[in-house]
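Take a look at the structure set out below.
With one protein chain withheld, the remaining protein chains of the complex are depicted in position.
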Amino acid sequence: MDSSISVLLFGITRDLTGQSAVSVSLHKNASVADLLAQLHQQFPALMNIRSLLIAVNGEYAETNQVLSPTDEIALIPPVSGG
Amino acid sequence: MDSSISVLLFGITRDLTGQSAVSVSLHKNASVADLLAQLHQQFPALMNIRSLLIAVNGEYAETNQVLSPTDEIALIPPVSGG
Amino acid sequence: MVTLIAEPIDVTSALNYLQSEQAGAIDLFLGVVRDNTQERPVDRLEYEAYDRMAVSEMQKIADQARQQWPILRYAIIHRKGTLQIGEMAVLIGVATAHRADAFDACRYIIDTIKKTVPIWKKEVFTNGEEWVNAHP
Partner (left out) sequence: MVTLIAEPIDVTSALNYLQSEQAGAIDLFLGVVRDNTQERPVDRLEYEAYDRMAVSEMQKIADQARQQWPILRYAIIHRKGTLQIGEMAVLIGVATAHRADAFDACRYIIDTIKKTVPIWKKEVFTNGEEWVNAHP
């Protein structure tokens, strides 16, 4: 059973998609890797970005971490603060 | 023919001698090394200082530099600025 | 002290905060908006942050620094929003008893911030704009 998960977007990914959050459809027990694959399929322009990480509830997540629909999920393009 | 040369004192050397300048009698063409020897003889308490350098006209001098009575000469104990 | 603010950075307040009777050395690093990047004239910078995570990642870096050096006080202040040339984007301040620790910790903090904190900078040129560091 698929569930819809919301992903916060920042910086170049927000500009590329024109949205500050996108909804992604994922199967139950989907991992961070599954989410990234789905995002790349939905938004091919993301391929041009040097690296993409996922944060879950404000922490960088490993690719094998399983997502829950109640998590706060964010897509993190290469940072450039400072 | 001896000439008298004035030496500026700072920090611990000023405290040890109680003077901000001392007069030292030196033979003609005396060097920095001669001056240091004379100062040590005149003020044995200088032996307790970790190191002593001589500045001539505002520049650190080598021990073989020859002194002139018109030079501005200063005794430089270990610095501790900053 | 870790903050992410929209207003200009107040260096004097930060410095007052950093001072303590045990502090013998304070190193203050300021990151400022330059007027050019690889010779291309920059008009302004726009900083965007994932606020909650930016603050928690900066706090992690501060905590790591405190484990490595005997830090008496620290200040990490990052701007967000639009910055003009000459404005300060970031202030890192570290107060320690001895100077080597202040330099080392300050440098560690700014170097690590640039690697891990979710803040993004867009350079707005007179002829276009670009998210810094985003492309290969």
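Lettered A, B and C in written order, each chain numbered from 1.
We adopt the following convention: a contact is a pair of C-beta atoms (placed from the backbone, for glycine too) under 8 Å apart; a residue touches a chain by one contact, two chains touch by 3 or more.
Everything numeric here is computed off the predicted structure, so don't read it as measured data.
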item	value
Displayed chains contacting the withheld chain	B, C
In subunit C, positions touching the absent partner	11-12, 15, 19, 21-36, 85-86, 95, 97, 99, 102-103, 106-107, 110
For subunit B, the residues touching the chain missing from this view	8, 10-12, 14-15, 48-50, 55, 58-60, 74, 76-82
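Going forward, only the chains that are shown with their structure count from here on.
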item	value
Between subunit C and subunit B, distance of the C-alpha-averaged centres to the nearest whole Å	49
Inter-centroid spacing, subunit C versus subunit A (mean Cα positions, whole Å)	26
Multi-chain contact residues (two or more partners), subunit C	none
